[in-house]
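Removed: one protein chain of the complex. Kept in place: all other protein chains.
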Amino acid sequence: MSDFGFHLAFWSLAAMTLGGASMIMISRNLIHAVIWLVMSMLGIAGLYLTLSADFIAVVQVLIYVGAISVLMLFAIMLTPRAERDNSQTKASAPAALVVILVMISTLWVAVDTDWGAVREAALTEQARLIGESLIKHYILPFEIGAVLLTAALVGAIALARQDDEDAAVHAASLQAELEGEESIDPVDVVDPPIVSDTEATS
Amino acid sequence: MTTADDTRLAMQGTIEALTTGDGSEPVVVNLGPQHPSTHGVFRLKVTLDGEIVRDAEMRIGYLHRSMEKLAEERTYTQNIPFTDRIDYLAAMSNNLAYCLAAEELLGVEVPPRADAIRVMFAELQRIASHAMANGTFINDCGAWHTPLFHMFRDRERVLDMFEMTCGARLTTNYMRIGGVAFDLPEELLPTLESFLADMPERIADYEALLLENEILHARARGVGVISLEMAINSSLSGPVLRATGVPWDLRKANPYCGYEHYEFDVPVGEQGDCFDRFLVRMAEVKQSLRILRQVIDHLPDGPWLADLPLHARPEPGEAYQRVESPRGELGFYLVSDGGPAPYRFHCRPPSLINLSALKEMSIGGTLADAIVTLGSIDIVVGEIDR
Amino acid sequence: MTDFTGLTSVLGAWYDFRDLNNLQRLITEWIADWGPDWLASIITGVLGALGVLGVIGPTLLILIWVERKVIARFQQRYGPNRVGPRGLLQPVADAVKLILKEQLAPRAADKLIFFLPPVLIFVPGILIWGVLPFGPRMSVADLNVGVLFLLAVSGTAVLVIFMAGWSSNNKYALFGAMRAVAMSISYEVPMVLALLTLVVFSGTMSVNGIVEWQQQEDVIFILLFPLSAIAFFFAASAELNRTPADISEAESEIVAGYHTEYSGMRFGLFYAVELGNTLVVSGFIATFFLGGWWLWGLDQWVPSWIILLIKTGAVYFLLIWTRGTLPRLRVDQLMGFCWKALVPATLLFVVVAFVQRTLLISEGWDTTIALPIMAVFNIALTLGAIMLFARVSRPAPLRRPARIRMAGAQIGGLRAAREVASRTEEPQFQVGGD
Partner (left out) sequence: MTTQYDPAAAAEIVNASAPGAACVDGGVLFLEPGQLVEAIETLRDAEQSDLVFLCNLTAVDQERYFEVVYHLQSLDLNHIILIKARVTDRDDPSLPSLSGVYHGAHLQEREVYDLFGIRFEGHPDLRRMFLWDGFPGYPLRKDFLQMPGQIRAGLPGFPHESQENAWPVPGSVPQRPQHPNDPPPPSEVTVAETDGEGAS
């Protein structure tokens, strides 16, 4: 591919990535922020493609766009609204410090690295190469990672099961609240104190 | 702050409530009055905790036409068309119940041929109504209209027979005080014969399609369960009551129109869940076919309308007559003050009273269960609201 | 006879007319003669995309008609038969009507996020066509990570659905969106595992490579891994929101799910993409499990894309059939089926595929003998797994049969009910149960 096409792709993708990233910072609505994040992630995937890294690009879309962002949406929805607004948090100054440090070190590495070496030939069978290197050279870290993920999975299940019981207790209390005190007689169901008066708009 | 912002804030609360387990408020979702599954303008307000129903409340009256008041200003005969419009899916049964009550007030003897014709049309109406009920029930379970359209075919044939007899398909206005309006047309009996000949095969088709369907079982078994005692205490009637196992059928318990002469059985369920209600309706269609067979075989000759002066005034008094309509015990309570119109006209609507236990049936199930339960009760909103 | 030598020197064999890659090479070389090469790649890329769109657009219109006609036949009615010959123009009339309809947006909707989804939903819907091979070298992009690309692209549709449901500010839409997201995440797992079986066994991640493997070994994957095929079929029909898994737009429960608030052509776009996805997923099922464009040598005589279309049509008909027949599962049942049945089963087959692949490669078994044996073994394993699941997973209410008794002479209330229930003779009829 000629330089022009490459530059066109690179600059538009870079604009997409950085634009999305800045919009994450600007937007106050967390759901919007996640959607901007998705745009940024897609831009990064495109950048991988310009580097002829098909596999990583596709995995980037599969994992970050398809899975992580959905996970984030769930996390946002699971957080009570009162805890979502982080404008008053005391952690903003240290967070800014950390971000600045990370940015400086990234820039340092970027400037310091000799990028010319990568310009040579595009790898064709990356999936095979990655697989082989994972199985042959990096088998120990690979297996440790697998064990870690399994542990995380088991831990998540354990947490979820505990939540199940809590949910049952909660459901029972909610039921009792709805039915009023004399819930022995199914006939005497008092008018339920519905806390929310938000009836569906449709 | 604009209204839109208010709504947005409320919505945010809803989103949290939908997803969080602790400290959340329940979500209120309105099913209806315009909703695909409420079969008319019926509104079910469910309070949800996630997908679990914590409270269900019905709001009705969108189709209220104040028929009971209107009927007080019309003569006994003029009121018959009103009864068509009470339960528009079982107009014949409504005609019949009203005429029985009026006949009791007026002391009219109904000729035997009229009785047989009434039984014939009441049973045809039951087949048509159950076809509709079962079809829409499977639709509520999520099928894509296929069983509904198949069952509509049968209903269509029944309505064709209504049309050739009295000219109307839905609001028949066929029964009269003292009999029926017209004698059977010549072509009715052959049509009915071919209908009776075809139906067993079609029912076998439905049973092959539906009865062993695992998804239908998973959706309807153990859903919307009501106990036998609760069902009686809640005045449920019809297939909803029989599905709990109570063998109560007014055609047997209090035979009218000569039902005591026909051989038929009362199918009862066991669990009182939605699937049993569906099965009871399927079985009742077969029994109706049995009755129809006997009606045709022993159709008496003679007049079809009693000799009754057009402007009859009943003696002061009152009458309560009920029939087993497809939906349950359909009663008419008439009070006469000796005038030409009923002093009080009351319809005991089985659709409405069968909803008494809707809340108990749906609480604890999921939203989808509540809809299946509502479908299995087989309501007609015209009858609920009158 | 006309002299084709000049052309065949470019095209290779005469029948390679049907191969679009040759056409692309032709155009590229022609442009390279007089212009910059970036122009060539852009022009061929645009032409390829237009080609895909040009095929999909009209196909969608026909598909609407086909689906309505077939469903109508299932339901003993005629279906559309008024507009145009045999009702063929009905979809066009519908589209015109949808375009002319007013576009409504709820007052409290999140405007930007509300307007984007009908457009965005097209992106994965179109991209996914790119890796579908219509012939030996006939796909828009024959990526060597094609399978991953397919999964990655189809996974992004969830976000768009979530955007639509969340921004509508409607509880039905939100319910639909949450259900869609939960279901989509869950059903991606058996989908990935089912495809992993094929990837492990054929040793390639290219979609075309999988077809070529089937061609080479003279076997279609549905015979080798029937359970993966079934799991993929069900998972795909869940991702497509089709009955029996259409909970995210369950009409009788939540009206239309995430697109409840979309009117006019916005709804039409959702609808079109849904249909297009159905078609492309049928195509992928045909490609992965039925041999794609290959049919035991017939592909040498019939254009390969016709073979693929026929297979796709068969799968599509199966999807319509299930839709026309089955009721819908409940949310919890659907999730339970995914995690408790499909995931373990497909995982089992990944292991089976791994073992069998090792036997073929390391032990050097002869494929002509080993493959039939493996197919028989896997089919038996599939039947066993299905029967085991059917036995184990039944919920308690379904374990006993539903019985209908005849009351006979017993008429009454509680007492009569108990007497009828206590009768020991066989009830009139019973259904279900173990």
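By written order: A, B and C. Residues from 1 in each chain.
Heads up, the rule we're going with is that a contact is a pair of C-beta atoms (placed from the backbone, for glycine too) under 8 Å apart; a residue touches a chain by one contact, two chains touch by 3 or more.
Computed from a predicted model, the values in this text were never measured in an experiment.
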| item | value |
| --- | --- |
| Absent-chain contact - pick from C:61, C:309, C:416 or C:431 | C:416 |
| Touch list for subunit B against the chain that is not drawn | 60-61, 64, 66, 68-69, 72-75, 230, 232-236, 246, 248, 253-255, 260, 311, 316-317, 320, 322, 329, 331, 333, 335, 337-341, 343-344, 346, 348, 352-353, 355-357, 385-386 |
| Residues of subunit C (touch criterion as defined above) contacting the omitted chain | 411-416 |
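The rule is simple: only the chains that are shown with their structure count from here on.
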| item | value |
| --- | --- |
| Chain whose Cα centroid lies at the greatest distance from that of subunit B | A |
| Centre-most chain, if every chain is reduced to its averaged C-alpha atoms | C |
| Between subunit B and subunit A, distance of the C-alpha-averaged centres to the nearest whole Å | 53 |
| Subunit A and subunit C, separation of their C-alpha mean positions in angstrom | 27 |
| Subunit C: positions in contact with at least two other chains | 108, 110, 166, 169, 171-172, 255 |
| Multi-chain contact residues (two or more partners), subunit A | 74, 200-202 |
| Subunit C - residues contacting subunit B, complex | 71, 74-77, 107-108, 110, 166, 169, 171-172, 174-175, 178, 243-244, 246-247, 250-255, 323-333, 395-398, 402-408, 410-414, 416-417, 420-421, 428-429, 431-432 |
| In the complex, subunit B residues that touch subunit C | 3-5, 7-8, 11, 14-15, 18-19, 27, 29, 35-37, 51, 138-146, 149-150, 153, 209, 211-219, 221-222, 228-229, 232, 244-249, 252-253, 265-271, 273, 275-276, 279-280, 283, 366-369, 371, 375 |
| Touching residues on subunit C, where the partner in the complex is subunit A | 36-38, 41-42, 106, 108, 110, 113, 143-145, 148-149, 151-153, 155-156, 158-159, 162-163, 166, 169-172, 181, 185, 188, 205, 255, 260-261 |
